[in-house]
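Removed from the display is one protein chain of the complex; every other protein chain stays in position.
Chain naming follows the written order as A, B and C, and within any one chain the residues start at number 1.
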């Protein structure tokens, strides 16, 4: 069975696993207060060009979003997000569980724009509505689209204008940087806080949260602990991040996933299979007749994104650092054989 | 200055105030555990045809919605509501503050339909999204539109089908009953819980929450107290509700407000002033050129509902039991004089 | 039946009710944005010597405590309180419902001391415990004891030393001022925020929250609304507070309640009935044999405070502005006849 289900089906990149094995029996203080985490944090600070940033390592993305956003907002402050955003659609109301409303904005390509943000701010004034305070973006987005440097700067500008915080969920930040030609320091320059995702790019698990704005740093480890988000053997996160951030492995892995997706997208185009949004990173959203999708499920694992009108279905293919070249070729071969695709 | 700002600008109907004065120096147990509350609750149960319903008296509508919905849902369960719903737009995220997401549905006339509800349910499946569990409607709606008996029954049917609770915010229930030809027992039959609004219909303050479903009754007074929603001198609520529920005063007052609004709507029509939605109850939403609205503000108090394209503005006129006949005539006279209306 | 159950068994003082009746049909903006609230707030600011303080009017004490403390704290910050404090023992976990731990301290007379506060602070250090941030006192306390000026200043000093906020629940502030020879401005000087209770001292309902510290004022009306704590006809609170704050009525009523309690305490002493804590304000806690208490219940309404060893029971007598002189005499007469008291 070919696997294009997601980019977290396998374990860790061998270099990461090797680092975990090598350090396994060392004895270090717990809770992330160890030299490995300190070194990884320092590396992240260096890459981002934020020598004063607070860097925290958390196990997962929902956990990181929930802990961060919960720490940053006062009770009546709200989040602005695209309605396809992970926090809107895939985290079982984790942000609302912390007490904060998310203002959902329609964005067909999954990307917020200054105009959308301004409209949300304009629609929420006075004491009887929540106060928009934080703009949540994900890069890459949940539709695989990508913000480039100019877009990040435009979002920063509108956030400055409206006194909003800018938070970037970087669960797939490596893929976003490769695809959109951004670098770590672009996020350090434009975001109040952002995550560097490890789970989907070579780690067993782990997201690094970079808190750039001084005003947001205070008390965050208390918040993490209260959320159940401090790992006892915290060094496991530091060890893993150090391994992928060394020698550019983080970007190498992401570039490989993107390259495989480009090859797959080209094949899809040649087969005349349309996409929901243009291919941009390691997630593709082809549209197939329902019967073809059903047939395809016998050969490949993938997610159903959305039922469409006219008995069609939008599915999702995801490539990862560990996807084999041959798997892409095999998937295209299967697709070629599908009826009425 | 004419006042069409809202239906809570004045104090209480004289009969209500008289009852408060008459009983003022009596000594009763606190927290709503007094004979006046018991009698009012019994009256409500009788009117609703729900001899077993739990009836609680709360001070305000946001408080009632927050306490009730918070008590009824498990942490990951969500509310389905029209995006114009009071809990979506005018309660500063009170429901989310309790941890629950509201799924906003677009409804140009402020009313939910079985189709809208089904679409929301279909879009929220699996463990990574909230679980829709409670349908919130308001009758009358925030746009003054009204659900009739058939519509309530259709909503009940879809709720049964999808295992959803039906909750009706009756802040203006008197107006809804008068305008839509429903009676208290229609709500007892179709809703799992609903409120009977007093603040906007003759009381100083007060909403009666009727919990019809036995499964939702347990522990509610604990929830009320925890929410700060038990009034120390609780009898004030029982005394007031008894006063308006006696001799049909509650409906008489609502009917008067509706009749005044009908007269006003007829006048608006004669003046060729369009409405955002057809007139149905005691809230009207005329659309005026911005300049005309600005001029009108010199003569009358009203709310701005929404800025529209083409330099127009939708405003809101509200009539109440205490609106004078002459005020309607005077408002129409002023409107007649407005430039380019 | 004699009534010594509590100080909120009756309605409002006649002067308060008169003011409500006089203004009943006036039309004013809602939500406390009316001239009556503004005037009452100005009066409170003047009395407290805090011309810049924010003054908000809320319906009840639990609501005020919940809204205020919830607004003032970050998620991991905790409250320090005596274990007899209202927020610990009588508000159904309202503070914890907002997410904040209360650190309960044993205080036999219901009063916190700098030593107790220091011990609590010393016991909560590091990221794995909550961070003590707000000291909650009530004056009078739930045991009727009273903080004087010197004690308030000592608490302020320890709060400054430990970077803690000082919050005083003044549900019975009038009684505390009369009994402890403090004045409004003592609270303005020493507290970051405090309430002036109306419900138990002449109003139908109402607590004024005075936020002295500038840092705590921001966004509070958003928090109030989110908590369901903004009254639609907010002027009812302003009208009532103005009525009792005029001509010193607030203190006159409290002084009367205290004087009646002193007379009752003297009678209890003459009868040899011991008290749980020395008499200080309008709440007394006599200790009776269980049989005597049971007999007493046939003649008078009162609360049971606590079952004690040796088949004894501590009960509570409360006097109020509306308690009749004769009722005190009658209660003492009944007590004299009790068996084995």
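One rule holds in what follows: a residue touches a chain if its C-beta (ideal position, glycine included) is under 8 Å from a C-beta of that chain, and two chains touch if they have at least 3 such contacts.
A quick note: this is a predicted structure, and the numbers were derived from the prediction, not measured.
Of the listed residues C:63, C:92 or C:305, which contacts the missing chain in the full complex?
C:92
Among C:100, C:200, C:262 or C:316, exactly one should touch the missing chain; which is it?
C:100
Just name the one of C:76, C:220, C:241 or C:317 that touches the chain not displayed here.
C:76
Considering the whole complex rather than only what is displayed, give the residues of chain B touching the chain that is not shown.
Residue positions of chain B that touch the missing chain: 31, 70-71, 74-76, 99, 127-128, 130-131, 219, 221-223, 225-226, 230.
Name every residue on chain A in touch with the hidden partner chain.
Residues touching the hidden chain, for chain A, are 3, 5-6, 8-12, 14, 17, 20-21, 23-30, 59-67, 91-94, 97, 199-200, 204-205, 222, 225-233, 236, 301, 322.
Quickly run down the residues of chain C that touch the omitted chain.
75-76, 78, 89-93, 96-102, 104, 127-130
Methods note: only the chains that are shown with their structure count from here on.
Which chain's centre, taken as the mean of its Cα atoms, is farthest from the centre of chain B?
Chain A.
Taking each chain's centre as the mean position of its Cα atoms, how many Å separate chain A from chain C?
Each chain reduced to its C-alpha mean, chain A and chain C end up 50 Å apart.
How many angstrom lie between the CA centroids of chain B and chain C, rounded to a whole number?
The mean C-alpha positions of chain B and chain C differ by 33 Å.
Note the residues in chain C that touch 2 or more other chains, in rising order.
In chain C, 222, 225-226, 230 touch at least two other chains.
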